[in-house]
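After this line comes chain A, so read on.
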Amino acid sequence: MEFPILSALTYLPLVGALIIICIPRERDEAIKATAASTSALCLALAILAWLAFDNGVGGFQLEERAEWIPQLGISYHMGVDGISMPMVFLTCLVSLVAIAYSWIVKERVKEYFALFLLLQTACVGVFVALDFFLFYIFWEISLVPMYFIIGVWGGPKREYAAIKFFLYTLVGSVLMLLGIIVLYFASGDSPAERTFDIVELIARQPATSLAPGLAMAVFIGFFIAFAIKVPSFPFHTWLPDAHVEAPTAGSVILAGILLKLGSYGMVRINMPLMPEEWMVAAPWIGVLALISIIYGSLAAMAQSDLKKLIAYSSIGHMGFVTLGLAAMNVQGISGAVLQMFSHGLITSCLFLLVGVIYERAHIREINGFGGLGQIMPKYFGVFIFVAMASLGLPALSGFVAELYVLLGTYASGSALETSTEGFAVLMSPWFAYTAIIGIVLTAAYMLWTVQRVFMGEKNERWAGLKDINSLELACLAPLMALTLFVGCYPGPLLRPIEAATMHILGALFGT
Partner candidate 1 sequence: MIYLIPELLLVLVGAIGLVIACAPSRERLRAYTVLGGVACIGGAVGAGYLAHLATTAEGAQIAESAPVYLSTTLALDPFSRVFAALALLVCGLTFIFSKEYLERRLDDHQPELLAIIAFASMGMCTLAAARELITIWFSVELLSVCGYVLAAFLKDDERSVEAALKYFILGATSSVFMLFGLSYVYGLTGRLDLVGIMEATAGGNIGVLLPTAAVLMLVGFGFKVAMVPFHMWCPDVYEGAPTPVTAFLSVGPKLAALAALARVFSIAFPHDTARVAWEGVLFWGAILSMTLGNAVALKQSNIKRMLAYSSIAHAGYMLVAVFVTLQTDMALAALSVYAFAYLFMNLGAFAVIIAFSNHTRSDSVRSYNGLAIRSPYLAWSWVVFGISLVGLPPLAGFLGKVFIIMAAVDTGLTWGSPLMWLLIVLVLNSVVSLYYYIGVAGRMFFKPPVTDEPVPVGGGVGTAIGICLAGTFLMVLAAGPIISAIQSSALFVLR
Partner candidate 2 sequence: MSIEDILPETVPTGYYLVFAALLFAIGLFGLISRRNAIGMLLSIEIMLNAVNVNIAAFSRSGVGEGQVLGQLLVVFMITVAVAEAAVGLAIIVAMFKLRRTVEADELKLLRG
């Protein structure tokens, strides 16, 4: 039997959390060291897994299967393809960064690190689970630690933000649960034939045997669950609250990983499981994505709180992911997945940078700063780099991803491309033109923010601020390096993504 590397990757953080529970409360350093080493080990395992993974093949690899509840067709099934592999890697990387950055936490250290490790288990679990039951379990587990992280270590309105986050996402997931069970019953006529296995369900396309109204209702249930998590307009209102109140590392995980669970669910479940409904809904999903892009960018521009600004910018950037998925062609979906990866890197950097300045100044008011460029030159440099990545400067990862999404969106609307690829016309080129406005707006608010925070008169109030220290730099460096690498040379990352995308679309359209 092969080494079950995905299970190891999933449960290693849980084991770390259990070890932390056994360590006495007072021994902070031991707890932090355990957490960091567990997380580092996970990253190493993730890299090993990727090395064992064949990038050129589209289907699921490194699969693990075991019986769990055979009476109900539930099995323990894990596996990764070219879409989930980068996400698993991203999860491990961002978690390690978040845990390393959390070295500064002094309050209730034991619970803090145990919860972060539990959160890592849940997120990795969602990305590798190939059985609905397992998927749903991990999906829901991810809510609990985040609730406590926001609620215990968060800002002044933390209780409100925490419960709002929990309630919003739970509404979506219970609708998904109903959908899962309806699909389960549609998957076979007798109990022995029915299954919760996602791969098997995609092959059987149970939604086609449902009554039309019910099929669309199931689709909407799934879509709402994922759209709340993404979050797509109009389900986004929990996000700014949660982000503003969450501690820095919590925001990093929330924006870097948890939001990706939603878009991952769309590409792994919503689209392949119910392609006909997806095609019917695609223009509407595209419209929602466009509203998210424009609205998120405009709202970001109006913010005076730096953290809230980045929260709204996330809504805009995640809009590109949804838009790419709505296009339902190779470029669109690959671009969307690439954008998920790239946004995970960039937005984590941005939240870390906000955390760095908040640790020192204890305010986040953009207009309260000014002239920081002279006081904190290294910080200024890093911020410029990340801001450029966020606004889509060529040679950085955001540019490649958004370009792909726009190409896919355009292709999805033009007869020229459809004739070569054989896909339906889902949207019009105008979707792509509109999305470009979003990019322009992003550039506007990012540059304006940089100007207000770093340029101008030197503000004497902040003269004593220390520049970014080596721990913080060490946290940021790998994320920034990857941003640059993917931006300059996206090939190694795009290859598995495209292979997986073609595999999914090929199964749906028979090409």
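As a working rule, a residue touches a chain if its C-beta (ideal position, glycine included) is under 8 Å from a C-beta of that chain, and two chains touch if they have at least 3 such contacts; residues count from 1.
Selection rule: all candidates are chains of the complex that A comes from, given by their letters.
No experiment lies behind these values; they were computed from the predicted model shown.
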item: Interface partner of chain A in the complex, by touch - 1 or 2; value: 1
item: Residues of chain A defined as touching candidate 1 within the complex; value: 67-72, 74, 111, 136-137, 140-141, 143-144, 147-148, 151-152, 158-159, 162-163, 166-167, 170-171, 174-175, 177-178, 181-182, 184-185, 211, 213-214, 217
